[in-house]
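Every protein chain of the complex appears in place save one, which is left out.
So, subunit A:
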């Protein structure tokens, strides 16, 4: 019986679901970081800084995949535009990093980033003000994707747009933003985007220590986001979200304003995506409008489908596996990657509706069963 009531306490759910995930994540992070910092470079067990950055990048993708799973897996909102929130978070971080360059740019202008000098701009545009402050940039990392998601969600969910139509307009959203950010007049560096960053909070971005710190920070944020999401989705709020996914009309007649629930879940998800983007940019060293590409957003959905929807950890596993495969694959035959991705998506949709983690979990039913008997 205590087992049954446990399902209704978010804290209990968290205790049930988070420890393994967090432990595995932290173990890998600590191990990789230690092998990078403590072992000599010629040691067999040394982990190169390149690998550390690659892992950091994967963890950003994992966070992004989790953001998509929160809305798609739990609420059935198939967003094909989450790349936009990721990119906006990335741009906010990029703007801070640009301002950090100061007078060390090619043109040596203490205030204007190089691309603005190149465009003969006289002054810093108003929307670049404040980005020299880290806290302000971080605030924008949360606010910009959050506000866009709120405006978008408010319009879409209140007019009861759902299903394929919603997916299509999310694609349109990210596509429109991509076109806008490609324009030089927008003031975000046009198609080159923002790059040539020097340091973050005064630490050299090329230094091993900074790289490891960014990787560790990403792991910490991913763990925190995982726990927060489990708490939220394990609460009654999460059960309302599932109810909306499975029978929205019923949820309305029970008395829930389902569009409000959807809007706030969408905002939460967009903020997670924005944070992922902000952690991604200092590690890869560039953000450009390509990140808004509709294709990117579709890829995220494939990660989640491969890993398995509606569990959070499935999305993380999917993001890691598919991106590892992509790194490997593009090393061998880059042209074929998109076909491989498409084939993967079709295969998973047809044969593994619950994804790879679903497949594994189905094979491990014993532990659960025993617990039920014991309870």
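Criterion: contacts are C-beta pairs under 8 Å (C-beta built on N, C-alpha and C of every residue); 3 or more make two chains touch, one makes a residue touch a chain; residues count from 1.
Please note the rule applied: contacts and distances are computed from a predicted model.
S.K.: One chain is missing here; what is its name in UniProt, given the choices "Electron transfer flavoprotein subunit beta", "Urea ABC transporter ATP-binding protein UrtD", "FAD-dependent oxidoreductase" or "Rubredoxin"?
M.R.: The chain we cannot see is recorded in UniProt as "Urea ABC transporter ATP-binding protein UrtD".
S.K.: Please identify which residue in A:243, A:272 or A:319 touches the non-displayed chain.
M.R.: In the full complex, the listed residue that touches the missing chain is A:243.
S.K.: Among A:261, A:292 or A:313, exactly one should touch the missing chain; which is it?
M.R.: A:261
S.K.: Can you list, in ascending order, the subunit A residues touching the missing chain?
M.R.: Residues of subunit A in contact with the hidden chain: 4-5, 7-9, 232, 235-237, 239-240, 242-243, 245-247, 249-258, 260-261, 264.
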